[in-house]
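For this depiction, one protein chain was excluded, whereas all remaining protein chains were kept in their positions.
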Amino acid sequence: MISKKEKRIRLLLSIAGLVIFFGVWEMAVQMGFISSRILSPPSKVVSAFIQKLTDTKPEGATLITHFLMSFKLALSAFLAAVIIGVPLGLFMGQYKAFDRFLTPIFEIIRPIPPIAWIPIVILVAGIGMSGKVFIIFVAAFVPCVINSYLGIKLTSPVLVNVARTFGASDWQIFTKVCIPSSLNMVFTGVRNALGASWSTLVAAEMLASTGGLGYMIQMGRQLIRPDIILVGMLTIGCTGALLSWLLGLLEKKVAPWRYR
Amino acid sequence: MAVQKNKISMKNISKTFTTRTGDVSVLKDVSINVFENEFLVILGPGQCGKTVLMNILAGLEQPTGGEVVFADGTPKMGDLGIVFQKYYIYPWKNVMQNVELSQEVKGVDKKTRRESAQKYIDLVGLSGFEKSIPRELSGGMKQRVGIARAYATESDIMIMDEPFGALDAQTRYQMQEEILKIWEKKKRTVIFVTSNLEEAIYLGDRIILLGGSPTSVKAEYIPDMPRPRNYTSKEFLDLRNEIADNTDLAL
Partner (left out) sequence: MKKFSNLIYAVLPVLGVGALIGVWTILSLQEGTLIPTPVETWERFLVIMTDPISKATLPVHVLVSLKRVLSAFGFAIVLGIITGVLFGWYPRVKALLSPIFELLRPIPPIAWIPLLILMFGIGEVPKILLVFIGAFIPIVMNTQSGIESIDPMLIKAGQSFGCNHRQLLFHVALPASTPAILAGIKMALSSGWMCVVAAEMIAAKQGVGFLIVRGQEAGDTALIVSCMLVIGVVSFLLSAILTKLEGVLCPWQFKKTK
């Protein structure tokens, strides 16, 4: 049991931590310990953020344009990966033929980090939309499949046997026992997929793009504008956190039994 | 019967938990005296707050009312020997390391504490298993480790919170005999908590029956039978019926 007083102390400590963090950062740049050419103080980042909402300078598009470009790309590839990957993983877990046939293929593809796909895809498909969608799809697809597969594999055999004694058919066991019991694992996979697709998107845009948040921070580096880089990083971080939070809410709705 | 020295007095112990839906009173005015070197059984239905009472006795929780008075002064942490229901022996330590833990954290040197731990490992019949890790042991053996570990605190008070609750019936009978043998070899004050009526009558010098909501002391019984007691003797069954009639159903 935590006393009210202790709670208040901890809240104050949290605030103090953040204030000190931003304070030291601001001071370090303002007083010249760190050159403003390589790091911008928080105040400058905030003003750059506000300005960048409407200003297309210096690299050619507003923050909102970049954001929407990245967001649409990541989301469409991510959703495609979930829609195809989760059922595939579930089937692989349930049906031995799928398992035996597909698992070795995944074991070969899985260890290759998604960003290592970028160069070949750029060469084959160019730097347009389709190439990036493919890369992000690969990044998100693998965790979706693997976690759904594991979720089915980790279903308690007792639960399956109980259903069998009730006379459930294999298909009923699959849909009414195995899938619900693997939902939490599926969500873990989807959350990993979300993180992977978002971070792979940034990498793809840094390496080959003419727009998007990854492109923006890459240009920020070339133009030596640390404020632009930091605005980009913060936007990327906040969006990632927000998406992951939304997914958590969805999980509580769809599979509430993990939270009691 | 010789005059019995009072070892522990629980005086009007109350415990109320604050939850989101309001205050829940678990224990109310529980007063129990524990005599030196007796085997006291505290009997109560499941979920009645026995474990809370034991945690208060062990100093792991604070009562909201009342006090526990120890005749020899309030013990510090580590001065009581406690046996837990689900063993709670450490899976990453072998039998010897588990048993010597209480001495190790007091800073006793390795040779002394190993010798003393060995004595208790022998006492509970685990000689030869010193290097085994818990997952290689059966449930009964794990609880033997738990008992040896509690004895190794060198405390003269043993608190056993449903120590055989997780064992199968056969092992349970064996361990009941075993714990009496150990206790007779090395007399200490034992407070043994259980929800099993037969176990209570088989083991106890005295039985304190808890019940009601919030929980308080309902009655005290003294099984006046020589040990080893016979589960099917008339006296045993009579006392069993008497207590059973006075017991609340488990919540």
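Per-chain numbering from 1; labels A and B assigned in written order.
The rule is simple: a contact is a pair of C-beta atoms (placed from the backbone, for glycine too) under 8 Å apart; a residue touches a chain by one contact, two chains touch by 3 or more.
Since we're looking at a predicted model, the values are computed, not measured.
K.L.:
Of the residues A:P58, A:P113, A:G128 or A:G248, which one touches the chain left out of the display?
P.N.:
A:P113
K.L.:
If the missing chain were put back, which residues of subunit B would it touch?
P.N.:
That gives, for subunit B, the contact residues 55, 58-60, 76-80, 82, 84, 86, 88, 90-93, 101-102, 105-106, 133-136, 149, 153.
K.L.:
Spell out, residue by residue, where the missing chain touches subunit A.
P.N.:
For subunit A, the residues touching the absent chain are 2, 6, 9-11, 13-14, 16-18, 21, 38-39, 96-97, 100-105, 108-120, 122-124, 195, 198-199, 202-203, 206-207, 214, 217-218, 220-221, 224, 226, 229-230, 232-234, 236-238, 240-241, 244.
The rule is short, and it goes like this: only the chains that are shown with their structure count from here on.
K.L.:
If you average the Cα atoms of subunit A and of subunit B to get two centres, how far apart are those centres in Å?
P.N.:
Computed value for the inter-centroid distance: 51 Å.
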